[in-house]
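Note that this complex is displayed minus one protein chain, with the remaining chains in position.
Lettered A and B in written order, each chain numbered from 1.
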Amino acid sequence: MKRPIVLLTDFGEGSIFVGEMKGSILKINPEATIVDLTNRIRPHDISQAAFLLKYSFRYFPENSIFLCVVDPEVGSKRRPIAIRTKNYFFVGPDNGLMYPAASEDGIICAVLLENRKYFLERVSSTFHGRDVFAPVAAHISKGVAIEDFGPKVNSIKELSIEEPKLDSEGYLVLKVMYVDDFGNVITNLNEKYFTELISREGFIESPTILLEAGSNVHKVKLVKCYSEVEENSPLALFDSFGLLEISVNKGNASKYFSLKEGDSIRVKFQNL
Amino acid sequence: MKRPIVLLTDFGEGSIFVGEMKGSILKINPEATIVDLTNRIRPHDISQAAFLLKYSFRYFPENSIFLCVVDPEVGSKRRPIAIRTKNYFFVGPDNGLMYPAASEDGIICAVLLENRKYFLERVSSTFHGRDVFAPVAAHISKGVAIEDFGPKVNSIKELSIEEPKLDSEGYLVLKVMYVDDFGNVITNLNEKYFTELISREGFIESPTILLEAGSNVHKVKLVKCYSEVEENSPLALFDSFGLLEISVNKGNASKYFSLKEGDSIRVKFQNL
Partner (left out) sequence: MKRPIVLLTDFGEGSIFVGEMKGSILKINPEATIVDLTNRIRPHDISQAAFLLKYSFRYFPENSIFLCVVDPEVGSKRRPIAIRTKNYFFVGPDNGLMYPAASEDGIICAVLLENRKYFLERVSSTFHGRDVFAPVAAHISKGVAIEDFGPKVNSIKELSIEEPKLDSEGYLVLKVMYVDDFGNVITNLNEKYFTELISREGFIESPTILLEAGSNVHKVKLVKCYSEVEENSPLALFDSFGLLEISVNKGNASKYFSLKEGDSIRVKFQNL
């Protein structure tokens, strides 16, 4: 059974470091299938990587190996680990990045990467992506059992994706988790949370959203697809991540609402 | 016979959405060969994608599957289709993008993508690239006949690449179709059109070009390769697309002439 290796890093798309990691993999497994999830994680932003991995890992085939390198503590005492979950493998630093996805899939075991025979011969102190994690992923893709890399660890570092909060004025406080290349603004409000909310609070299925971004308040329609509103008009929908996304039909919502990753917005739902 | 899958999207290079589409493909065909034509189409710019596909599809092997996702109307009533041409397959929304390339190669048949057993189980309303088109392309790469995806359609949406026009002052009005990463300015004047023009109008083979960009008029030599003129000097040539390209040797023509995609320029050929 083929085990593709999926890269998730903050090295920058098309970075030579991504190229070197692929070299490292092919040196060990010339038949490896390598695919980039994305290498455009914001530098050092473990939370963004954790968020994107949690919402995309399930689109990859069973037995995929997620090679996750957002690793600002590289070379220090943070632990290099590999995780076996119900359907996947995860390899990277134990800094929380892999936790939301791995725990959602169901962690079977995690090991400390200690067996140096699976690393490059010379391990730098600044690039374990190339020297430790890529070689380990390549060995897993060839069928090496994760127990062979080192001793089991009892627990791994946890990290939780920020959840929406209800404030005293009845607004939901959301966080901008990701802005895509179209300028779509992706929040942390998932459809399940929303469905429970509308049934509990008695909203209709497609309420209007009162959206407060910065000092401005906007009325935005909750729709099913972008082209339901006029061109250059704002809208909201539950997107392909299953998350509330603020968008502008054929436009750029990030610019329209002056919103960027990490910003907070407040929303309230209305029946009219 | 191997059928590589070639991606052409406006998701942005290295976008996580491109990564997810590749996951979708590998889930269905772990042996698929996947290659990016480019994912840097301007957001929503169907015409640019159609232009670039028309001028590059022939460099790919027979039976390649072009997975074309510039899809601003995703989730609405625009039709998802697959096309079989003489040498290739094309999969994407029926919005004109695939028409110039497919019709040039010779359309054999086109089908509506209707058979849900070839889609992801859960189809979002905003990302048919991942949920419909990538799975269909993956199934084609495994040998599924396109008739299996749904009923034949009698016609597909046409789109024509803008042609040069001759204006009343004897100038050819050209459109800037693409600016590459060097700043080379690629127009819609193809070599065949030019060859007919020079034989009809009695120009020598390497005339001087009078080029009007904005309010400035420039004299530019028509040459065969960039280094025929001095460094930082402007030039024009018929490039690897077979199109008239305005360039600056080791410089940036887009900046030099203040030209960007979509701009019009006027040119006139002179024997001196």
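We take it that contacts are C-beta pairs under 8 Å (C-beta built on N, C-alpha and C of every residue); 3 or more make two chains touch, one makes a residue touch a chain.
This is a predicted model, so every value here is computed, not measured.
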Candidate in contact with the missing chain, chosen from A:G75, A:G170, A:G214 or A:G262: A:G75
Statement: Omitted-chain footprint on chain B covers residues 2, 4, 6, 13-14, 33, 35-40, 52, 56, 59-61, 64, 180-182, 224-228, 237, 239-240, 245, 249-250, 252
Field: Contact footprint on chain A, counting only the chain that is left out
entry: 10-20, 22-24, 26-27, 30-31, 34, 43-44, 72-76, 124-127, 130-131
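The rule we apply is simple: only the chains that are shown with their structure count from here on.
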- prompt: Once you find the CA centre of chain A and the CA centre of chain B, what distance in Å lies between them?
  reply: 31
